[in-house]
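Everything on this sheet refers to the single structure shown next.
Every protein chain but one is kept in place in this view of the complex.
This part shows chain A:
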Amino acid sequence: MMASLSRLRLASPEGVGLLLLAAYAAYGLFWLGSIDERDRLFFYEVTLSGLLAGVMYSLVALGFVLIFKSSGIFNFSQGVMALFAGLFLTGFMNDFGVPAFLAIPLTVAVMVAVAFAVERFVLRHLVNQEPIILFMATIGLAFVLEGVGDILWGSDVKPLDVGLPRGASDFLLDGYGLYVEKLEIAAAAVAAVLVVALSLFSQYTRIGRALRAVADDHQAALSVGISLRTIWVIVWSIAGAVALVAGIMWGSKSGVQFSLALIALKALPVLILGGFTSIPGAILGGLIIGVGEKWAEIYLGEVMNALFGLNASWFTAIENWFAYVLALAFLLVRPQGLFGEKIIERV
């Protein structure tokens, strides 16, 4: 009770953060009203493309959260899993001519096999070890997956076309004068469906309930007969499928390439923002980072120049590091993240 009251106090770091945010939003609206039509459309486009890039971060972060919640493992290899899935998918389609509607389930099967292998050869032997050891194991796993992908499919950039719509959305272009890729809208839609399906699954099914039970209390879950091994295989399979979706989206846009693994690094600030245990947090965190870095890239240089006379060129590549600065600032204000699960203290 006291805690929730003090959480609302404006003098707290969070209160200050909220006030700043409100002031910022008000200023933004005012600014938006003051600029001309063309600039405003440009702003919308920047925002939308940020949101859509954010969806990708959200998907990777989602995989992280699933595994972290159910096993306490910080899975460094989540980004590489997206690459790995993408490589198999393009391999099946481009090298063997398998049509997309078959290649996708095949790749899901590969990711399930990876989940089994991870449980059998890594997790099973490391239960009860320190989290840092498990984290190291996932770093190793990342290298193994990357290596296997490279050996099997080569390291060149592979085009991926699973039949997602391409080009600009005519509806938005003709109706509102906005240029938005159809592909990105499809990505957002798929991500939304995925998230809804996942939350229905975890809320209303027996296995979903078991997943949440394991996330809450391993020992108790064991005591009622839930097999942790089964749960781990399921969770890693789901994370693999989510990685595949991320791989498809990213790969459709810019080809499947090894830099895909780097989006995993962007997932870290997303997680700090959203909280390591919250699925909605992962989604919202991804969107905030996506939009934030696009805004920063386009506008921050000008603003800093106008306000403080700073050299605008200092901020040219800010898209690459904005997320980390934001995460750092966020750590100071709200370390458990936006939606970090409240730890229920009483026993």
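Here, a contact is a pair of C-beta atoms (placed from the backbone, for glycine too) under 8 Å apart; a residue touches a chain by one contact, two chains touch by 3 or more; residues count from 1.
Keep this in mind: contacts and distances are computed from a predicted model.
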Query raised in the report: Which protein name, taken from UniProt, belongs to the chain you can't see among "Amino acid/amide ABC transporter ATP-binding protein 2, HAAT family", "Alpha-ketoacid dehydrogenase subunit beta", "4Fe-4S dicluster domain-containing protein" or "Phosphonate C-P lyase system protein PhnK"?
Result: "Amino acid/amide ABC transporter ATP-binding protein 2, HAAT family"
Query raised in the report: Which listed residue (A:41, A:162, A:226 or A:310) would be found touching the missing chain in the intact complex?
Result: A:226
Report summary line: Of A:127, A:152 or A:265, the residue that touches the missing chain is A:127
**Report entry** Residues of chain A in contact with the chain not shown
**Finding:** 127-128, 206, 209-210, 212-213, 215-227, 341, 344, 346-347
